[in-house]
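With one protein chain removed, the remaining protein chains of the complex are shown where they sit.
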Amino acid sequence: MDVEFRIRRFDGEKSYWQTFNIPVKRGMTVLEGLYYIKENLDGSLTFRASCRMAICGSCAVKINGKPRLACETQILEIGNSLEVEPLDNFKVIKDLVTDFEGFFKKHEAVKPYLIRKDDNYEEPVELIQSPKELHAYYDFTLCVKCGACYSVCPAAATRDDYLGPAAITAAYRFNADSRDEGEKIRLALVCGDNGVWRCHFAAECSEVCPKQIDPAKAVQKIRFKSAIETIKSIFR
Amino acid sequence: MKVQHDIVIVGAGLAGMRAVIAAAEKSKKLSIALISKTYPIRCHSVCAEGGTAAVMREGDSFDLHAWDTVKGSDFLADQDAVEFFVREMPKEILRLDNWGCPWSRTEDGLIAQRAFGGHSFNRTIFAADRTGFHEVHTLYERMLMYPNVIRYDEYFLTSLVIEDGKIKGLTAIELKTGDLILFEAKAVILATGGAGRLYGFTTYSHTVTGDGMAVAYRAGVPLKDMEFFQFHPTGLVPSGILMTEACRGEGGYLRNKDGERFMERYAPEKMELAPRDVVARAMWKEILEGRGIESEHGYYIALDLTHLGEEKINERLPLIRDAAIKFVGIDPVEEPIPVRPVAHYTMGGVHTNANCESPVKGLYAAGEAGCVSIHGANRLGSNSTAECLVFGRAAGEKAAEYVLNADYSHVSNEVYKAEESRIFDEILGKSGDENPYQLKKELNETMDKNLWIFRIEDELKEAVKKIKELKERFNNVEIVDKTKGFNTDLVYTFEVGYMLDLAEVVAIGALNRTESRGAHYRLDYPKRDDENWLKHTLAYYTPDGPRFEYIPVTITKWEPVERKY
Partner (left out) sequence: MWQKWFSVKGKSLFSIAFSLHRLTGVVLTIYLCMHLAYLTSIRMGKEVFESFIATTVTPQFLIFDILLVLAGIYHGVNGLRLILHEFGLTYESRKSILYVSVAIVLIVWLIASYRMYTFVMGV
């Protein structure tokens, strides 16, 4: 069966649509379709891909208007014609490749690592954490940083410096970790002018997350915590 | 453009990032650069699923882990390195714990362990079935703490600069702009991973093309034991996505078309949990003898998890369930998963000693790109992520010690100019009638057919001939995309060139080794031959193909005996 791929291309100066027809078998993914085009029809088609098993987060693109991981999207589930575009809210470098530099900088900015006073590199000790404590944050560790959430966020669309759902989720993941002692430090970082208060709960991030992480939930949890801390500080 | 760093680490997977952290911990004054072809968390290490082996609990011992590893390697492992490795491993697990890795836990809150193939104790530490993913993210996040680490994301390695047996730096293309950058360094650590994309049916990411190995090989550094290529028993049919060994570790069965657990005929004691080479051979034999299950994508074997129950699968193997549902539409809770042996790991790599030092001064290799060798002829499951941690650290520390007493040596402008013209004039600007994608396809077909689990002289000779022909044709390749910025076409062509070189080493090495050992099985020489072949293969680059030398294996405690499971 032939499927029509309409691809939004960009060569550094101008942006245009290009259409390819490719033969599709049951089980073929959009990423395999893109590779088919690159290998057989147009070698200059540019996209990112690596693991092809939905764990590395490279291949998030907009498919029929919705951001998805190309590698885990079955072509035939979408239909017999589809539109592939680069993610919104990111600067396009070439074809489907977008600039993730700022995205990773924002992730870095929330100090997404365990902060402990007794951190000892030479002589580490086993920390005790019950399955229940693990469960409290585990789902939020599954973020692959694919950028899907950021690309649909209306707050990120109009504020370049908004940290975005992924970075705030990373902060929440560590705040909720029973081994961590850096909650105060991280709260100060994510509750500033470009932080959680920019969120207006469109909740689209949770809708598109390919790992079903619920970033919107993490943002609200931090926001609530921050409100409580602020109120407390008034009476202190 | 030219930049200068004390240590340049190429490859941002587990080994690379562990090396970065080790070097940064050693001294805050060092300037450390991390170059990677993708963003660090897009590396192939995230695909590791099952776990990481370490001796943690009462009842287990370092000697037992070392013995399992040595026996698994079919006695080709260097035993001094293995002993060092098992002793260092528990600390690495605890470090990751202290850095935030969400290890799965026992009811008491201790780090949990599970059974794995070839290990005689349940010593595999895991984080559900996304161990590699969590380890990579933990290391990446930890790495952000060190201000003296500078990341160069999306830079593609093109050559090493080695003069007078000493490393001087390397060149890499900045993908975004397409500019060639010269890195001057006192020490370079290669952690670029394996060469899995040589094969068509493989668990590897698209990006794993053996860049570091090939670049080092071309620069005159020997490659070790490249003919040993691991085939993982359970790759999802048809895509080759890894179905972790933990499926069997948690109690899954392998069944042929009669529903028989055939492993009892091949490894009566360990059954499904025999080492990978044994299981993969058994499965392939079942398929060859007509006991595979037929499908539109060829014959397969059933990986049966249905008796484990939904709760256990959800807790211990969530990724497997997710992948099976998404990619083949099968829910492992209800139906067996279709699997077939699949190319999975490169035991060989850049020749190094137990300190990760290559023969070139200042050049180190760690992880899958290096070959210390602790895996010998066959790696045990969950020893690879472990290797990355231990030897990543070792490489980082040794390199840091080395550079503290070394000086920069400048690379002349001619070297840069020559490399620039090689890339942009000779390769990008060339016209010809071959296309790299076709060559890659033919290479994959050859490897899948002639260098698969069972090898035989005629087929190996055919493979060598074919690869030489492909190399010849590669000289005539034309790149469609002539632009500079983010030219993945150019990168792909480079990768195909690298892979052709490596494939030649693999094929000739396999042809030369007239015995069966570990993952290398010759139908015409089905026995292990310790008298003639208890030695490592070293391949040196020459313009007409590899030149081979052999070096002895280090044996400390364990003399080779018959290998039975």
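Letters A and B mark the chains as written, and numbering starts fresh at 1 in each.
We adopt the following convention: contacts are C-beta pairs under 8 Å (C-beta built on N, C-alpha and C of every residue); 3 or more make two chains touch, one makes a residue touch a chain.
Nothing here was measured: the structure is a model prediction, and the numbers come from that model.
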**Prompt:** Thinking of the complex as a whole, which visible chains are touched by the chain that is not shown?
**Reply:** A
**Request:** Decide which residue listed in A:Leu41, A:Ala157, A:Ala188 or A:Ile231 touches the omitted chain of the complex.
**Result:** A:Ala157
**Residue of A:Trp17, A:Tyr121 or A:Phe224 in touch with the missing chain, whole complex considered** = A:Phe224
**Listed residues A:Asp11, A:Glu39 or A:Asp88, member touching the removed chain** = A:Asp88
**Prompt:** Since one chain has been left out of the picture, which residues of subunit A touch it in the full complex?
**Reply:** 62, 64-66, 88-89, 152, 154, 157-158, 200-204, 206-208, 214, 216-217, 220-221, 223-225
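Convention: only the chains that are shown with their structure count from here on.
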**Request:** Give, as an integer number of Å, the spacing between the C-alpha centres of subunit B and subunit A.
**Result:** 27
**Request:** Show which residues of subunit B lie in contact with subunit A when the two form their complex.
**Result:** 25, 38-39, 41-44, 46-47, 91, 94-95, 97-100, 102, 104-111, 130, 133-134, 137, 141-142, 144-145, 153, 176, 205-207, 238-239, 241-242, 319, 322-323, 326-329, 435-437, 441, 479-481, 483, 485-489, 492
**Fill in**
Listed in rising order, the residues of subunit A that touch subunit B in the complex are 11-12, 27, 29, 38-40, 42-44, 46-58, 72, 74, 93-94, 97, 99-101, 104, 108, 111-114, 116, 119-121, 124-131, 133-134, 137-138, 141-142, 144-145, 170, 174, 177, 179-180
